[in-house]
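Notes follow once the structure below has been shown.
A protein chain is absent from this complex, but the other protein chains hold their places.
We call the chains A, B and C, going by the order they appear; numbering starts again at 1 in every chain.
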């Protein structure tokens, strides 16, 4: 049985010429940011520069969250057994699922339901009430809201502020903000967490929900690399890694220099 | 047996305050590029802007290489069996090893041997001859040189040009270029490939060789995401993926607009 | 925040004494088969010997299926890039999903729906018709029926025959056989494949559907080990593995000696 031909629209390879979505890869290097290149490879076209900056901010937001996330434990735990770096990263990625990182995807679907109603003429505030009631009725938690450590996630504020400054807001962000407002008004405030903010931004940029945990994995790979390197440099093999007993001993709080 | 305390210097987490290497994460967002943030999380300090641009160019260089790399087959093959995206990415990462992506690490070690001799006063040209002879004598291929498709890898030229423009060259790049020159003079030219160019740049930036395949995985995750999304959108489940019969049907060659 | 105590009922560890589900592990060794031990660790008690034999037959049935399954490609593809054995096995496991190996789980759920109706007094034949109509109406394929190579899967016959001989049949096998009969009578025969037969046996033994692909992975790990060892012994690194061009050159057909 001969296999049929098939096709890919991502990258063309010819001797000494690599083109991603039609652009020469060597010309992209140094001229577009990595965030723009990520957008290009996934969407087929370069974004406008403001969207590129938002992409980068989203990746920066996800780059690390210390030793407590289960995916970071997974990467460090693999390292303590002697796994090579790529296996540590794979182990990290395998711990990014529905309950860790997955809220981005679930929240994108929630906001898409809301945005669709907004598109039909309902107000964001009314839609927010419906979505909250729906999730409550079905016994689900609102994905993208609440955090076990942060009552007011600084990453969310910053990301939505940037989206506004860069002119990249749309109905998904509007619904996310309406939900936040409705929860605050209800006396049970539940802040938009970074997963929810990323979900709103990704959805307004037109990304498919299926890709959501990929962005998290991509950005967090840098964090896992840092943790694996630190594990190997500072700890003995085959230790039991207790996330509770870890103290921070890195640089003291410092201001970002003007740039 | 009580576990001893241990420490991490990467990220501090307090309610509503996340600091990566001492900087507030929300302040980093929108102010530093992702490449700068990657450098920060791995090295402990922000790079100067030129180095940040080089980091981004390096990540862009690795973002995709079409359907033929074994790691891309691995990601697509997982997708065709119905794996979720994170498992497809993990499968991709597990195919990044000594023979695929691993040349960066091996080349970094080779160039480190060379740079050390240059530091002791030998000329780069003399060192290049020694390294070539050593590898030949031990029956190894020169890691970072030669490519099964490209006789003159456009990504390598571009990356070294950028490093020069940005003032980020050092003895490792010098040794890499001396080896290239020696090979060309020998009548058996073997071009510096993208792995070799990345190795030279990473080494001159002071990165540990152990981290090398992590950068490749990080950047290529974007490519794997694009291929997995395409696989799911265009192909039926459980197909045999023959890399040989794939045609490119994406955008025609196009010029990068002035930016 | 102190973590609460938690408990596990699988294995107790004390110095020089390891007990799996209450039995000393060293006493189990040599006295129970591996299939019996698998049953014990998963279910909490030893099976009767006939069930142990069925467990072993089920594992033997899944041990290998040549070079064409995508999980075997995944393991070999990792090997060709230089991955260590454990990463090759992990890559194999990551390709066991809904469309490959996953039919066991789906079929277990289908048969459970049928067995529940049989338990309420309907005949297996009537239930089979309902299930076939339901799946057709919802546009799904019948999981566990049909195979791209085998029109009459020898493993299925053998497994059900053994189950009968060993007195380990129940309503799930009855429903599976009724579906097979109904399909044959319909003029569109679709044989019970090995996934379906394993599903019927596992379900009648009382295993949870969620465990289904674990048995496949466990047994097939042996096959992946054989393929990885062969890949390393016979092939060069970084080859493109085309499953279509593989010929078999192992031992000629031979009879199993009387044992």
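Just so we're on the same page, a contact is a pair of C-beta atoms (placed from the backbone, for glycine too) under 8 Å apart; a residue touches a chain by one contact, two chains touch by 3 or more.
These numbers were taken from a predicted model, which means no experiment stands behind them.
Among A:10, A:78, A:104 or A:179, only A:78 touches the chain that is left out of the view.
Residues of subunit A in contact with the chain left out of this view: 68, 70-71, 73-74, 77-78, 80-83, 87-88, 90-91, 94-102, 237-238, 240, 242-244. Where subunit B meets the chain that is not shown, the touching residues are 1-3, 84, 86-87, 90, 244. Annotation for subunit C: contacts to the undisplayed chain at residues 3-13, 15-35, 37-38, 41-42, 44, 46, 49, 53, 56-57, 59-61, 63-68, 84-87, 89-91, 93-94, 96-97, 101, 149-155, 157-159, 162, 208, 210-211, 213-214, 217-219, 221-230, 232, 234-235, 239-240, 242, 245-254, 256-257, 259.
Methods note: only the chains that are shown with their structure count from here on.
With centres taken as mean Cα positions, subunit C sits 40 Å from subunit B.
Here the spacing of subunit A and subunit C, counted between their Cα centres, is 36 Å. Shown for subunit B are the residues that touch two or more other chains, namely 68, 87, 90-91, 94, 96-97, 101, 240, 242.
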